[in-house]
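This is the structure I have questions about; it appears just below.
Complex shown without one protein chain; remaining protein chains in place.
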Amino acid sequence: MPLSTKNILGIKELTKQDIQQILDTADSLKEISTRDIKKVPTLRGKTIINLFFEPSTRTRTSFEIAGKRMSADVINISGSTSSTVKGENLIDTARNLEAMSPDILVVRHNCSGAPELLAQYVGCPIINAGDGSHEHPSQALLDLLTIRDHKGYLEGLTVAIVGDISHSRVARSNIRAMQTMGMKVRVVGPPPLIPFGLESLGVEVSHNLSEAIKDVDVVMVLRIQLERQKQGLLSSLREYSNYFCLTSETLAQARDDILIIHPGPVNRGVEIALDVMESPRSLILNQVTNGVAIRMALFYLLLGENNANPN
Amino acid sequence: MNSPILNSKDISRAVSRISHEILERNHGAGNIALVGIRTRGVVLSQRLKEKIKEIENVTVDHGVLDITLYRDDLADGIHKPQLKKTEISFALEGKNIILCDDVLFTGRTIRAAIDALMDFGRPSSVQLAVLIDRGHRELPIRPDYVGKNIPTAKSKRVHVLLAEEDGEDKVIIQESSN
Partner (left out) sequence: MQTLIKNGRVIDPANQIDGSFDILISDGKIEAVEPQGKLTGSKIKNLPIIDAKDCVVAPGFCDMHVHFREPGHEYKETIETGSASAAAGGFSTVAVMPNTSPVNDNCSVTELIFSQAKKTSLVNIFPIGAISKGLKGETLSDMGELKEAGCIAYSDDGRPVMDSELMRRAFEYSRMFGLPCIQHSEILDLTRDGCMNEGIVSTELGLKGMPVEAEDIMVFRDISLLQKTGGRLHVAHISSGGAVDLVRQAKAKGLPVTCEVAPHHFTLTEEACRKYDTNSKMSPPLRTHEDIELIKEGLRDGTIDIIATDHAPHDLADKQVEFSKACFGIVGLETALPLTLKLVDEEVINLQKAVDLLTHQPCRIFNLDKGTLGVGKDADIVIFNPKTKYTIEPAKFKSRSKNSPYKGWKVRGKICYTLVAGKTVYSS
């Protein structure tokens, strides 16, 4: 059964069935990474281009490993966003890439919506590997897979997402994904980092961490960026930490079986305490493993969708 | 409705015979392992496993293979089967692997299955057990154990129904729907 969409631009475009299928497929693919020979021939002769306009080691490597485990040729291209010539970069890059006939294009870009723009010019399927503050679908999918691995199900679970919601594509993708799967989402953070109108999307908003995580099944901690201080959105990391760092003390109020996830990279001691990070309730490393499986699943499910009309 | 080529009793007899043949050829159950190809090959392999246990009182290793990732027709985008788990939790080295499937047709599935197996290790041999061999091979592959040879026109479809998956045991032949 093919997905309902040719590109993975965001969770927004995916149906519940799509998500279910991606998770199930990833689940089946996990086994490959445990073999001695961690490779299947599925994407032999296929070319995957990782086009990253923003520095990223973890996500890019994860996509790269996923592609290679499926025998694809994976090419990494770092795009420059520094050029001041408007319009030249993205479209020209897209046209150049088209000439290389990639089978799947993985894009990371600092501007929200850039993958959607690319999709208008590129015939092959595009996977959004994070665009601005918009979406990071593969991250949300791996988060769901991690939660499902440990809970056995998703529907009815309550999740608290803590941190800078305004600038977080991980939060946006997760809110959509979790809501699609019938989960309840609560966001926690200082008001300047909570975007306008979130409540109308059915999301609960809280500014009190220990209150907010009392009854949740999962707490997702987001990385806090130092530059928010310069933008006047934070008074200081120290004060942020006082109110929003996930520590053993705050966790003492939560349920015993609470799961802790973090999209990384982690600022230890700022948004999450070291001992919490390394506690058995923390699934941060499971997330990394599942990341490869999710990306393999996306490659598998998008394979052969190349013939569709780009427009 | 066509009358079945094999009914439940026929299938049971075939499984029984194949079990004996496997044991005979491999000099007992000591060094063999059964690997079923999803979906109905798995059912066949489980039945063989039970039968062998019955005969020799030995529980042989058993694995499940999903050959989807090894198919040669994935990239055309038409076939996109739901991927299921491959479960092989024993070492293949030194084993005689009995690959099991319901119907042997073009041989392409078996080719994929052998490739998949090889990614897990180096068995001392791979043998093939099928319930039905309907001919029309496109690759140089032949079965070691066959329930029944059924020569058919290429346009026909052979359906193997097994209780564990389909609620009843029988083999029927149908005109292809397309």
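Read from first to last, the chains carry the letters A and B; within each, the first residue is number 1.
Everything below uses one rule, namely that a residue touches a chain if its C-beta (ideal position, glycine included) is under 8 Å from a C-beta of that chain, and two chains touch if they have at least 3 such contacts.
Since this is a predicted model, take the numbers as computed values, not measurements.
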Seminar exercise, completed: Only these shown chains touch the missing one, namely A
For this session: Have a look at A:K46, A:H134 or A:R295 and name the one touching the chain we're not showing.
Result: A:H134
For this session: With the full complex in mind, choose from A:N76, A:S112 or A:Q253 the residue touching the hidden chain.
Result: A:S112
Problem set entry | Interface with the undisplayed chain - residues on chain A | 12, 86-91, 109, 111-114, 116-117, 131-135, 169, 172, 195-198, 200-201
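Convention: only the chains that are shown with their structure count from here on.
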For this session: Going by the contact rule at the top, pick out the chain A residues touching chain B in the complex.
Result: 1-2, 21, 24-25, 27-29, 31-32, 35-37, 39-42, 46, 70, 297, 300-301, 303-307
Exercise. Residues of chain B touching chain A in their complex?
Worked result: 66, 69-70, 74-78, 80, 82-87, 115-116, 119-121
